[in-house]
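Excluded from the complex is one protein chain; the other protein chains are retained at their positions.
Should a chain be cited, it is by its letter among A, B and C, assigned in written order, with residues numbered from 1 in that chain.
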Amino acid sequence: MRKCYFDHVATNPLDRRVFDAMTPYFMEAFGNPLSLYDLGAKAKEAIENARGQVAALINSKASEIIFTSSGAEANNFALRGIALARQHEGKHVIVSKMEHHSILNSARFLEKAGFVVTFLPVDKHGIVEPEIVKKSITKETTLISITHASSEVGTIEPIKEIGRIAKEKGIIFHTDAVAAAGNIPVDVKELGVDLLSMAAHQFYGPKGAGALYVREGLRIVPLIYGGIQENGRRAGTENVPAIVGMGKAAELAKDEMAARMEQSKKLRDKLIKGVSGIENIYLTGHPENRLPAHASFTVEFIEGEAMLLLLAAKGIYAASGSACSSKALKASPVLLSMGVSSNLAQGSIVFSLGKGSTEEDIDYLLAEFPQVIKRLREMSPYAKGWGTKGESGECIPQK
Amino acid sequence: MRKCYFDHVATNPLDRRVFDAMTPYFMEAFGNPLSLYDLGAKAKEAIENARGQVAALINSKASEIIFTSSGAEANNFALRGIALARQHEGKHVIVSKMEHHSILNSARFLEKAGFVVTFLPVDKHGIVEPEIVKKSITKETTLISITHASSEVGTIEPIKEIGRIAKEKGIIFHTDAVAAAGNIPVDVKELGVDLLSMAAHQFYGPKGAGALYVREGLRIVPLIYGGIQENGRRAGTENVPAIVGMGKAAELAKDEMAARMEQSKKLRDKLIKGVSGIENIYLTGHPENRLPAHASFTVEFIEGEAMLLLLAAKGIYAASGSACSSKALKASPVLLSMGVSSNLAQGSIVFSLGKGSTEEDIDYLLAEFPQVIKRLREMSPYAKGWGTKGESGECIPQK
Amino acid sequence: MYTAKVMDHFTNPRNVGEIPDADGIGTEGNPTCGDVMQIFIKVKDDRIIDVKFKTFGCGAAIAVSSMITELVKGKTIDEALAISKETVANELGGLPAQKMHCSNLGADALKKAIEDYRSKKK
Partner (left out) sequence: MYTAKVMDHFTNPRNVGEIPDADGIGTEGNPTCGDVMQIFIKVKDDRIIDVKFKTFGCGAAIAVSSMITELVKGKTIDEALAISKETVANELGGLPAQKMHCSNLGADALKKAIEDYRSKKK
């Protein structure tokens, strides 16, 4: 059976070239980068080389890159590290409703610690309006954090415009670029961001490696205290092979980005065009300003997990923002914040392509997906529509 | 030239069997454990299997293990997570002066956040006296954290006795077992600890994998917020290969522990005996209650970094607690807290053996080390002794 | 995640559909939470002689629906009423913990169908 991995936003296999770059650091050049002898120096050098590669991907200085263990750690570090470092200037933080849980839940932690957090609304395409950001700024605001791109609906936010506003007002600006970095051009200078989060596994690097860009001169309170690794800003024996892998993956992503993007976009457009022919199915996220490999939909009258499982049975791997497919059993807050009704949100399905995706994969998907929808709709009590609303607001199937 | 890696407390090469266990999870079984389809399930299963292996190493339940990215993260998580979770019961935390930076600096962070921290003194062997722990407990005390074993001087602390005191007083007890777990038998039930930190690279597992044991039912505030990984207690896409590696390394450490310990101890005793013949050299740490692979000394009248470099030139890799060899340029606080004078502390040298160490390695060290000492003493203005004390307390070389 | 039995009932659900002249119809659940089950029964001599279902929901919800229709067919009303969530889950070889609560609505939908049948009979 054909296998089509269309869940590249969830994670990616390691690129073989990245694996090859990493392997010497497991058993041979295994030293602790803090050690003074050659084995340590070699590990240290490897880390610094990777730091340069990651910096090059986002047009920063190497010294502005702090390695972390994940995108989630980078996000926690940024949000809490800056909020704490600036708490004497103010205790107001702005995030959007498009943010990943690692931002949202860090923001909620800050609320408990006495900060005020504004969760900005978004439009139907998931766009955070720069004007709304501007209006929400108060004298107390020290930090704005807006995701660069949403892994759920693919929307790319107007980071540059928001960056300009933040700069005007003298407010620190962080962007969660976990879904963007390595997949679309990300340039911290052009974007005007002060901090930016990344995760290697989002661009064929290893799991266990992330990074936070922190603009030179910016003070940040550590999340993990201890020794003097990462210039005293992030303690713990460095995960040398993973860092080396992140560097190599960043280098490859930079070199191959244009080609990867072009191919993904072509296939993605074909996918969207093909799927849009199915009845009662809607594209989610912005139609143009979206990740080039990202196609997300809501399918009316059926549920996402069931779609995922039937697709998987056909060798097609996808994601969903439905309540049942989330282990927290809640429909995607991102979809709801975009105004998608909570029953329609159950029919969420996300296809994210990768550099290995082919035209044939798309053809296969376009052949199988309509059958899956048909089967589930035949089973659905809502096949003829959501029916009337009952007292509690639920949909009553038509008799 | 013979290569003798005697710095196993710094880090370890990956065991080839661990590497083999990890490799399928980089490019083939690369799925995100949260994904619902088979690739996700396979990754999830691998993690749960590793959780069982790590639990078996310390005699806990699998559900009591939370994977982290390092020992330092586990320590930060434990200290701050429990202090915060219990802050309404009291704001006093007890640690010792033997602790690793990741505990000490987390404790200092707590001080800034309004907690009171007691840093317990130790005796000349680095032992934290249970009676002193008992006396330092106040009505406000919610947490005691004492290292299981010191990687600097090898001393094993009376954790069981301290655990009994903590239990009597109803205080949560954490031990930093990063240097102990996988190297000596560690049994959370027998020790009576509520939390325990580990790091895989300390027992031939991968860098980038650590774990925190949290006794069932104990509430802890997360350090990294986000998704529902690790039961909502530690967010971020799981580093599947590293976790699998930690599991495998734990299994091997458990199976081979007795043999590894016996071999290390024999070689270590030979090393200590041989080195003790050199003039003006002193064993640091406890003579008996020490890690079986650990031999640490202070060498009078010369400096540690210089020793390290001359040894490394002979293919012998060791560590030192001298100011110059620490990148923070401070002499080991552990040695100072044990009453070692600050000039003698500069002569610190630590040899930690591994499962690959041989009798010949020790013979080689015993042949080379005295020559290194001799060379450096010949260069030292203190060759005849520390001389008289000047006004500022420094030593004035004898004319 | 799911047992082989669940996957079997999910991918090859039994008794899908509606009974146009059903004696009782029961609906349980809410699409905003993810799962809705609708059960149609045909009753003769106090015995369920036909049963069909329609379900909006996840794999577990569909498998539960399929399983309960199998369990109930040919049973008396009282026997049918004795079927609990646990019975269904056990027959499926177990359900993931988080699915027990929200996707295991078959027994409730069945009860509602029986109530509907009884209220109409009066």
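By definition in this document, a residue touches a chain if its C-beta (ideal position, glycine included) is under 8 Å from a C-beta of that chain, and two chains touch if they have at least 3 such contacts.
On a predicted model such as this, the values are computed, not experimentally measured, just so you know.
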Among B:153, B:323 or B:365, residue touching the chain not depicted: B:323
Option from B:74, B:331 or B:365 whose C-beta touches the chain left out: B:331
Selected residue (touches chain absent from view) among B:116, B:132, B:283 or B:395: B:395
Chain B, residues in touch with the chain not shown (by the definition above): 301-306, 309-310, 313, 322-325, 327, 329, 331, 341-343, 346, 378-383, 386, 392-397, 399
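Heads up, the rule we're going with is that only the chains that are shown with their structure count from here on.
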Reference chain A; chain at largest CA-centroid distance: C
Which two chains share the largest set of C-beta contact pairs: A-B
Centre distance in Å when chain B and chain C are each reduced to the mean of their C-alpha atoms: 57
For chain A paired with chain C, centre-to-centre distance based on mean C-alpha positions, whole Å: 39
Interface hub residues of chain A, defined as touching at least two other chains: 305, 309, 325, 327
Shared interface positions of chain C, touching two or more other chains: none
